[in-house]
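Just below is one structure, and these are the notes that go with it.
Here the complex is missing one protein chain, while the rest keep their positions.
Take a look at chain A:
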Amino acid sequence: MAAAATESGVSRWQYLDHIRRTRGPFNQDSDVSEEALATLDKTKILVIGAGGLGCEILKNLALSGFKDIHVIDMGTNSYALAPDTIDISNLNRQFLFRKDDVGKFKAEVAAKFVEKRVQGVKITPHNCRIQEFDEDFYMQFQMVVCGLDSIEARRWINATLVNMVDMENQDSLKPLIDGGTEGFKGQTRVVFPTLTPCIECQLDLYTPRAAVPLCTLATIPRQPEHCIEWAHIIAWDQEKPFPSLDKDDPEHITWLYRKALARAQEFGITGVTYSLTQGVVKNIIPAIASTNAIIAASCCNEALKIATTAAPSLGFEESYMMYSGDDSIYTNTFKYEKKEDCAVCGEVAKPLEVNPNWTLRELLDSFSTKADLQLKKPSIRAEGKTLYMQFPPSIEEQTRSNLDKTLKEGLGLDVNHEVAVTDPAFPALTFRFILRFA
């Protein structure tokens, strides 16, 4: 990396090189030989996501001396068929995109921009879903940095990296650095797969947004959001003003807004606006550039520390840094414990409390809101027999009748029976549970 110094004695990477060549009180044992310094040039790093966080991450890695960067951008959720393209609402936060770029692939535009600005860095874009690549693809990188807004994609890459670890082969262990933001808040996490707590171990940190009870929506709304959800869930279904709801169609949103507004007026509730309607219906997470800047910088700082040992990184002791700018600035780092019943990196089945009188359908529905599961399309087996499978259609049909049977009477399940749950979003995972009756 060390570019030749110019006449003035100033070289391009002098600030970074100086830190790397000079041991400090906290990295007394670091190797600061020229050979050790040169390894950064050969480090191949993967960035997942080219949105608000991803743009910042690419810029920061390029200016941290990483030379070989790949970026995957897969779209706003992993079920999306097409890679994400640039939308006008991206322009103000995603500083690598210009008006002319609207409609182009994010990964491509971002890669090209940073390559042009920072001499000597090579950035390879991939416009597809992370699930389209196999282990061989991920094996080529030394590290993965995630800047995603999808929990599902995080869980997928986490499970993949954990499964890839082969104790015989040191290179199979790929540190995962994960950043996330919401409004003025954010977090950075570092996972050394199989060695330190993984994303799945910490899944209960992302509590799915508590759904408002239907009865509140239907009979006792109190907040503008309740009126909007009513229009969205109940009124739309009853009246079907358009064949299907397109959340990007202003006409549809306007219909919902009017319905919600009328309902709000009926109950004397204020605060229903077009913008709020859109926000609730599309579940838009407010985002600002500065929070992305903070979290991305913190992620890349961890990447640099891991790659260079210039200072101790997050991971083995504290592994989670939270940041909140909501009220002044607050940050703290935490140590998490690995969960031995983690579906990804643990060994044992987890106890699951159920009501014996539930139907199988009720049990499966509960998996979507359970903080440590969050499964949308679960299939379930117990004691060697299939209770319900979402795919293929023939099996689905054969097992559908089980959905309305109760767990104990109908299906013969009992305390200490083990059940195995799978979901097409995480093909590599089996969630094992030991039943307990509440």
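FYI, a contact is a pair of C-beta atoms (placed from the backbone, for glycine too) under 8 Å apart; a residue touches a chain by one contact, two chains touch by 3 or more; residues count from 1.
As a working rule, contacts and distances are computed from a predicted model.
Colleague: I want to check something: the complex is missing a chain, and I'd like its UniProt protein name from "Multifunctional methyltransferase subunit TRM112-like protein", "N(6)-L-threonylcarbamoyladenine synthase", "NEDD8-activating enzyme E1 regulatory subunit" or "General transcription factor IIH subunit 3".
Modeller: Answer from the UniProt record of the missing subunit chain: "NEDD8-activating enzyme E1 regulatory subunit".
Colleague: For the chain left out of this view, which of A:140, A:169 or A:290 touches it?
Modeller: A:290
Colleague: Check the options A:298, A:379, A:399 or A:422 and report the residue that touches the missing chain.
Modeller: Residue touching the absent chain, from the options given: A:298.
Colleague: In the complete assembly, which of A:64, A:127 or A:150 touches the absent chain?
Modeller: Only one listed residue reaches the unshown chain, and that is A:64.
Colleague: Touching the missing chain, which residues of chain A?
Modeller: These residues touch the chain not displayed: 3, 5-6, 8, 10-16, 18-19, 22, 24-27, 56, 59-60, 63-64, 88-89, 91-93, 95, 98-99, 116-119, 183-184, 216, 220-223, 250-251, 253-254, 257, 261, 267-269, 271, 273-276, 278-279, 284-298, 300-301, 304-305, 310-312, 314, 317-318, 321, 323, 325-335, 337.
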